[in-house]
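Note that one protein chain is taken out, while the other chains of the complex remain in position.
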Amino acid sequence: MRKHNRYLSMFLAALMAAGIFAGCGEDNPTSSSEDTSSGNSSAASTGGSDGPAMEGNLYLEGTPIVKEQETYTIAVIRHTLCKADSFNDKIGWQQAEEDTNIHIEWIEVVSGTEGEKVPIMLASDLPDAFLGLLNESHVAKNMSQLVVLNDLLDKYAPNVVEQYAQVPDMDSMMKFPDGNQYTLATSLQVSHDDDGDSMFFMNMKWLEKVGKEVPTTTDELYDVLKAFKEGDPNGNGQADEIPLELCENNWAAGIMKFAGPWGITGNYKIVDGKFIPTVNTQAYRDFIEYFHKLASEGLIDVEGFSQTNQQFYAKLKEYVCGAYGGWTPQSNFDTETAKEYDMIMPLTAPGYEGQTVKTGEWSRFRGNRTGFAITTACESPETLLRWWDYLSSDTKRKWTIAYGEEGKCWEMDESGQVWSLFPDTDADYTRENMKYTEGSYGQQPLILESEMERNDGDLYPDAVLRYNWSEAVKDYYEKEVLPQRFVTPEKTNEKAMIETDLNDYIKNFLATSVINGVTDESWNAHLQQLEALGINEWVQWYQDFLDKKF
Amino acid sequence: MNSTSVLPKEAQAGTLQNVKARQRHQTIKLMKRNVALYLFLIPAVAYIAVFHYAPMYGIQLAFKSFSPAEGIWGSPWVGFKWFQMFFESPRFWQLFGNTVILSFYSLVAGFPIPIILALLLNNVGNLKFKKFAQTITYMPHFISVVVLVGMISVFFSPRSGFINTIIQAFGGDPIYFMGEAKYFRHLYVWSGIWQSMGWSSIIYIAALSGVSPELHESAMMDGASKLKRIWHIDLPTIMPTMVILLIMSCGQIMSVGFEKVFLMQNSLNNTVSEVISTYTYKIGLMQAEYSYSTAIGLFNNIINFTILILVNRISRKLSGSSLW
Partner (left out) sequence: MTSALKPRSNVKNHIREPLCDRVFSAIVYVLLAFILILVLYPLYFVVVASFSDPTYVNSGTLLLYPKGFTMLGYERVFSDDRIWTGYGNTIIYTVFGTILGLFATIMAGYSLSRKDLPGRNIVMGLMVFTMYFGGGLIPFYMVVKGLGMVNTRIALVIMGSVSVYNIIIVRSFFTSTLPQELQEAAFIDGCGNSRYFFSVVVPLSQAIIAVIALYLAVGYWNAYFNAMIFITDKDKYPLQIYLREILLTAKTAESTPVSGQDAETAALLEKMVEVVKYGVIVVSTLPIICVYPFLQKYFVKGVMIGAIKG
């Protein structure tokens, strides 16, 4: 078969204009096995009595990790903002090579192509390891291609074991239903900036102009929005104000982010371990009816259901939007305008006092649980595991991998606290570029909560604002959330089959009802449609998940 | 095949074996004479053998559960599991309907327009203008779908889009084009036509260049009007091309491109905009379940291929042009 193919290849090549391509199709795949086989040929044996303990070429403690240099191939995601020629130009990986004597040959997968490339690699071109490329379903479907780490961790990755013990529920988060651990975590354990999710911002200057107080109830919000609509708060003499701007395509500005006053943050909630849908409740209907009232009086932007993100951002910049949901006003406006906007606290709806909730979750685990995985193609998983353990063993090292050289984007004080730095950069090479060019942000071994960086508010107000806001609304977060746990591919398929239909339908019902209103008739039809699309199976699936039945 | 039609009289005269032997003889003679033609075929045939037929064994995955460790041959059989999963989805018929309606609409509206455009261009006397118009209409082909959909959203915005500004200038109310399900298909199909009419007309323009000017001149002598000459000279010339392209388009009825539909989709129009490709993408199985996507692809293409065979047969009877 192989020979046959070779023959065809030569034949095809001969069809081409001869000679033109000489030099274009050079053979260059250097297989890692050639490089690594030398050290591992002798079976595990303890090194000489005077030297450190060894297994073949592998030292069991300290650095370097291997005696003779070894090469491993690691497939890694290459971020769009990365301007480095190669991952080996990044200081974090250079230092690692110097210390460990392990050379990494990076297969850089350009962001946006991983969806096609990863399955091919898994099926026919396994690297020694994947970094930042696999997701849960990849792992679940390709367990046989990955090395089971259970028994290796204690011996070869003591630092990792020790660190994971500090993370609540880490074991249940990392193990697959078959009881095996196939992956190691990357990225950050927590990020309080994110915990608050989307925030509700309002223009305080406009509020002053129309003579209103900061709303605390949905009725007051209605009054404020009405005043925005009619009072020409942007002062251009035109009634072009959009009191409340929405954008379903934006992660932060969808209409569901505003359902909190009715005790709703999503299509379900969990109360005392029970999984309860919200989409068939009176509260959901009241929420829709409130927004229908806003829509019919032109107080929300119904184009929000279809517009692109770019249109959304452009409208914000036009200075016509009174209120919206987002990350920080600073990221949506110029510095001066941003000061006019401030977060408003979660509102209450009449009849739902005390039930207000807010999307978000304090101290949510933010690590990428499938960040690093060693494959069966790897000659010596022990070596790579030790390499990862080495990377994990030091806070500075992790940050160097994440951000690049100390003193540029970050620094550590005497107490060991890491501080974010904001070097002067130009528009073509911003701090964000630095993170992905000099560092490999997000691909570093899991940074624990205790190792988290902090921001000096003067230098970087956004992060401090985010932190404070997230904390301010802390009491409104849902008390119970779905745990993060891997499930089998069969179960994932089962859920996907129900959920895709259900979610599509719910979104459509919500959007059309906000525009056209709800009647008893349409509401009953809605309830029936939910049944028909399998809402009961859906609830059952999640209930079983909560009860750890699979 | 062809030799049979040449020899009907002899066939009646001789015995069956005789006829067959003579046919074989004839065929071999033709093959020998046309050795060069077989050589001409080699590059294309080799390409197709290597890049299309050699990987063909992957089709079996539609009936298997692919496991990378065991490879394609070693993966376990699951019969019609994936097909069943697809057919049993509560929205199967809705998806099927949306897909067929969308591509049928595209076909019916999109097929004649490039032909009309080519005929119009062919009747332009001014060569410079003709070239200019040809190049301009061809350019939208190069605009990427992401940008195209972005432009549609801006142009048709109920708030600021210039289309609605025009509607309002004529006293109408602004229309929320992107937000109403009933406009989705029109926007999809007509933006597609906008993008592809020039590109698709190229082949007709080339075919029209084969019309002999003398034919037109002599028709003019007979007093035939331009319209008549188009009908009796130009159209018959491009008819074979038209028929072949029509046959091939009919064989694409189940293939609605994913990207544009996906980008144009929103919660207000998803009852009509959900098609097979977007649905399977969303269900997440495309990435996770390689076998499932193979099965859906196979299902679509069996329908496509069946339609192609039918249309091809009809066309052979009616017009004499066919793919094979």
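Assorted remarks:
The chains carry the letters A and B, assigned in the order they are written, with residues numbered from 1 in each.
In the analysis below, a residue touches a chain if its C-beta (ideal position, glycine included) is under 8 Å from a C-beta of that chain, and two chains touch if they have at least 3 such contacts.
No experiment lies behind these values; they were computed from the predicted model shown.
In the complete complex, the hidden chain is touched by one of B:Q84, B:T135 or B:Q168, namely B:T135. When the full complex is taken into account, the listed residue touching the unshown chain is A:K315, out of A:K315, A:R397 or A:H526.
Considering the full assembly, A:E108 is the residue among A:E108, A:E289 or A:E340 that touches the omitted chain. Checked against the full complex, the candidates B:G79, B:G125 or B:G171 give a single residue touching the omitted chain, namely B:G125.
Taking the complete complex into account, B:S212 is the one of B:N18, B:Q84, B:Q168 or B:S212 that touches the chain left out. By the touch criterion stated above, the residues of chain B touching the omitted chain are 1-3, 27, 30-31, 33-38, 40-41, 43-45, 47-48, 50-59, 61, 72, 117, 120-121, 123-125, 127, 131, 133-144, 146-147, 150-151, 154-155, 157, 159-162, 194, 197-198, 202-203, 205-207, 209-217, 220, 223, 225-227, 237, 239-241, 244-245, 248, 251, 263, 290, 293-294, 297-298, 301, 304-305, 308, 321, 323-324.
Along chain A, the points of touch with the absent chain fall at residues 1-2, 5-6, 8-9, 12-13, 15-17, 20-21, 24-29, 80-81, 85, 107-108, 110-113, 116-117, 119-120, 123-125, 187-188, 191, 193-194, 249-251, 308-311, 313-315, 317-318, 327, 331, 366, 428, 430, 432, 435, 442, 462-463.
By definition in this document, only the chains that are shown with their structure count from here on.
Centre-to-centre spacing of chain A and chain B amounts to 39 Å, using the average Cα coordinate of each chain. The part of chain B that touches chain A in the complex is made up of residues 43, 46-47, 49-50, 54, 66-70, 85, 89-91, 149-150, 153-154, 157-159, 176, 178-179, 266-271, 274, 279, 282-285, 287-290. Residues 5, 8, 11-12, 15, 115, 119, 122-124, 137-138, 140-142, 144-145, 248-249, 301-303, 305-308, 310-311, 489, 492-493, 496-497, 500-501, 504, 507-508, 510-512, 515, 532-534 of chain A are the ones touching chain B in the complex.
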